[in-house]
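In this view, the complex is presented without one of its protein chains, the others remaining in place.
Let's turn to subunit A:
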Amino acid sequence: MNKNHRAPSSHSLGTVEVKSKFGAEFRRFSLDRSKPGRFDEFYGLLQHVHRIPNVELLVAYADVHGDLLPINNDDNYCKAISTASPLLRLFLQRKEEADYTMFGTDSMTRKKNTVLSAVLLRPDTNKKKPPVIISLPKDFRPVSSIIDVDILPETHRRVRLYKHGQEKPLGFYIRDGSSVRVTPQGLEKVPGIFISRLVPGGLAESTGLLAVNDEVLEVNGIEVAGKSLDQVTDMMIANSHNLIITVKPANQRNNVVRGGGGVGGGTTSGSSGRSSDSGASFYGYSSHGASASAASHIIQNFPVGELDSDEEEEDLVIEAGGEAEAIGHAPSSYSIASVPRYEPHLNLRTNPSSTYSIHTNGTLPGSSGSLNNTNADSATPSPDRAKERRSLEEEGTVITL
């Protein structure tokens, strides 16, 4: 923010110079810093000044650090305008030719002028030090995530594994075991379910979030206490397309420590000595009251509608002589269930303007939903593609023969 303060002070007029480059052509114009307008207006302006009214564009700018960052919604547009000092350098690309690998740290300083050529020539010029390549989140499919960090005790970890019908096996085994709990009567040995083995190359192993001897406490929000190994196995397999398991890691040194700021995901784990087994385990086990409050969190975080709707992977129906089609939902009955989409929990902490941006994203089909996350926290790329696909299907594009 300091830089923001500095910028207007040096340019009393309050205008921002814009230098926009599309291919080999430059355009220069200026904008009112105090009234930047909205992104779609800006986007139209760019098309206008470059005289490319029907070309889909990818807009990027160089920020004060020389990083190439995208502009695709009101938020990052405002940010770009407010931080421009004094010149706002824009780089336009045709969407179909877009090269997302150019975004990222130091992308501008690697080569002075033409980022694009630098990227294109990279194999030759940067042999010694391959650059860190950061893609757009939408190019990734989420594989796993730690969720509900804010409501779980620090000694617990809730891990979500996304199976998505891929070939990679989930790849872990569970076993019976015993764990020690703190009760009002003192320490008590109780049976529990533990991860016994990780299959090399499996999803569970590749995430690094689960380990052998982690105790399984919940499966998709349901406590496993009192359930047999076979029951828990069946529960996990039944939820395998979208498995959320809450574990108490055997290794308690890598726990997420909740900072005061509330943005938990990014905090590192170095000072883990502080993550205090004693206090936190007491939270989880001590009394019925504690477990009851945990249960209420579960309800809050897994509304029934969400559990129901986030799963599918629909059943396939093949009609006589036809091709396989995913089964759509009968619109009447699912009208309510389909509305609450899965929103990543981290979104709960983003500022109000980002929720506003969700609406405006509608004008940018294809990149919707994913980019607003870059503002919040790119560690958890979220709403998955399957969801988008389904929302389309719900609009009635399913054709059955």
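As a working rule, contacts are C-beta pairs under 8 Å (C-beta built on N, C-alpha and C of every residue); 3 or more make two chains touch, one makes a residue touch a chain; residues count from 1.
The rule is short, and it goes like this: contacts and distances are computed from a predicted model.
> Name the absent chain as its UniProt record does, using one of the following: "glutathione transferase", "EF-hand domain-containing protein", "LLGL scribble cell polarity complex component 2" or "RING-Gid-type domain-containing protein".
Per the UniProt record, that chain is "LLGL scribble cell polarity complex component 2".
> Looking at A:Gln47, A:Ser196 or A:Gln252, which makes contact with the chain not pictured?
For the chain that is not drawn, the touching residue is A:Ser196.
> Tell me which residue among A:Leu31, A:Leu209, A:Val232 or A:Val247 touches the hidden chain in the full complex.
Checking each option in A:Leu31, A:Leu209, A:Val232 or A:Val247, the one touching the absent chain turns out to be A:Val232.
> Please output the residues of subunit A touching the missing chain, sorted low to high.
Output for subunit A: 163, 169-178, 189, 191, 196-197, 204, 220, 222, 227-241, 243, 308, 312-320, 324, 327-330, 333-334, 398, 400.
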